[in-house]
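Before I ask anything, here is the structure I am working with.
Of the protein chains in this complex, one is absent; all others appear in place.
Letters A and B mark the chains as written, and numbering starts fresh at 1 in each.
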Amino acid sequence: MVMFEDILKNINNKELLVHCLTNYVTVNDCANIILACGGSPIMADDILEVEEITSICNALVINMGTLNTQLIESMIKAGKKANALCHPVILDPVGVGASKFRTDTAIKLMNEIKFDVIRGNASEIKTISEGHGTTKGVDANSSDTITHKNLHTTVDFAKKLSEKTGAIIVITGAIDIVADRKKAYIIENGHAMMSKITGTGCMLTSIIAAFCGANPKNKLTATAAAVCAMGRAGELAVEKMQKEDGGLSSLKMYLIDYMSKTKEVLCEEGIKVESR
Amino acid sequence: MVMFEDILKNINNKELLVHCLTNYVTVNDCANIILACGGSPIMADDILEVEEITSICNALVINMGTLNTQLIESMIKAGKKANALCHPVILDPVGVGASKFRTDTAIKLMNEIKFDVIRGNASEIKTISEGHGTTKGVDANSSDTITHKNLHTTVDFAKKLSEKTGAIIVITGAIDIVADRKKAYIIENGHAMMSKITGTGCMLTSIIAAFCGANPKNKLTATAAAVCAMGRAGELAVEKMQKEDGGLSSLKMYLIDYMSKTKEVLCEEGIKVESR
Partner (left out) sequence: MVMFEDILKNINNKELLVHCLTNYVTVNDCANIILACGGSPIMADDILEVEEITSICNALVINMGTLNTQLIESMIKAGKKANALCHPVILDPVGVGASKFRTDTAIKLMNEIKFDVIRGNASEIKTISEGHGTTKGVDANSSDTITHKNLHTTVDFAKKLSEKTGAIIVITGAIDIVADRKKAYIIENGHAMMSKITGTGCMLTSIIAAFCGANPKNKLTATAAAVCAMGRAGELAVEKMQKEDGGLSSLKMYLIDYMSKTKEVLCEEGIKVESR
């Protein structure tokens, strides 16, 4: 049986455009993984066209990976427009906490735009919550890792942050949490090796946008489905990489390969999800 | 026998530099596919150096995938210089019609620069012809698809547009058309799956530039050769992908792999081309 069957059906049954204001490091992989899971990506960031482009799309990604002043203006303009049109808007606050500029920008974006989903690692989400942070670069601090020991507290934290921000909160790591103010999915798919490829976070954010764009009335489940799909695809990719004696670049290829086989990836036997 | 043998010979027998003013989404794949087919790419877009860079090159690509005001100025400067030096200049009006900014920019570029080749999907080329459009994003509208039924009309349209613009017109889709005002090549290589990888259009534009840069006196045939090569490489890549049970990321890799074996790709048995 395929988990999240209805979510998947909606993705495959309509034209699904995802507008991405994203960083230049992982942009190609984000475009390709959106295509792989059944959407169509548009990367257009000039302030003269962002509103018009976002109007013809179904969802908007705002990814802070490589910021600059002009891009932030475009993000705000696109975000407000997407809000007005009730398109799902997803924030990926890459590296927030690593510089004052990033933290200030995240706060500014959250003040100006209503986000439907915010996805980050534990350190990034902590910074979002506290308004300041100590992120070391783009990876989570080891002290912020989600474990079974602190899971209960972290789920509570995510639910409260969702209540405060109005956004579905996604914290990714060894254990992933997808929470709105009432309900949280806890997902244990994925593999540590995925963090050794650049852009797995950005790619996940992109497919969350695709899944939510296709399921605007069911965003919590759609987001959980995207997180499961990415994690499971990662597991299968690591298996294949090891079998083929490949390395990290093979792993990235297999990861996107498996995302183009979403049904296989989301079959019930492989998915490790529970809700609270 | 290798089709387009003379075209290929010219590519392999000289130093062939291709200057690309292109989008940041697919730029790496464009650089690699130019190298694969025997050229050498240079991506330099600052207005302070575009003229000098284009002067040492053999062809210029102007790709509108991710536009901004500064880049447009650089495009015009480089384009004028390339025109003055009689280098082939290729326009890829990515997403034209999707925003007023893109449509205006395409018109502006066409007013300021003489293009030798314009390549787009059916919706983009329609927009170019009419000066306005309804492109949904970066893919062709299904209503604009080239079929055997509308082929005759479309070939006529392409020839007339070539007459009007002075450029070779390339319309890509399930059937590809390469036309100047007198003659059209109709190419049926390629595979629907290629549209599920970002950048197949951009990559094709890049190799058209390489092929024309090496064959400036034979641009129509060179362009047809590039379109055949890309389509046939795509077919072979899909076959290999299916045999190896891979996905869309493997497909992209195999596509570029095959473009590094141009002779194999352009062998007569595989090429489906006719001219009218």
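By our rule, contacts are C-beta pairs under 8 Å (C-beta built on N, C-alpha and C of every residue); 3 or more make two chains touch, one makes a residue touch a chain.
Everything numeric here is computed off the predicted structure, so don't read it as measured data.
Of the listed residues B:E49, B:D156 or B:E268, the one in contact with the hidden chain in the full complex is B:E49. Per the touch definition above, the residue from A:C37, A:V50 or A:M253 contacting the chain not shown is A:M253. Only one of A:N13, A:S99 or A:T153 touches the absent chain when the whole complex is considered: A:S99. Taking the whole complex into account, chain A touches the unshown chain at residues 23-26, 28-29, 65-69, 95, 98-102, 136-139, 196-199, 246-250, 252-253.
Looking at chain B, the residues touching the absent chain are 15, 17, 24, 27-28, 31-32, 35-36, 40-46, 48-49, 52-53, 56-57, 70, 252-261.
The rule we apply is simple: only the chains that are shown with their structure count from here on.
Centre-to-centre, using mean CA coordinates, chain A is 33 Å away from chain B.
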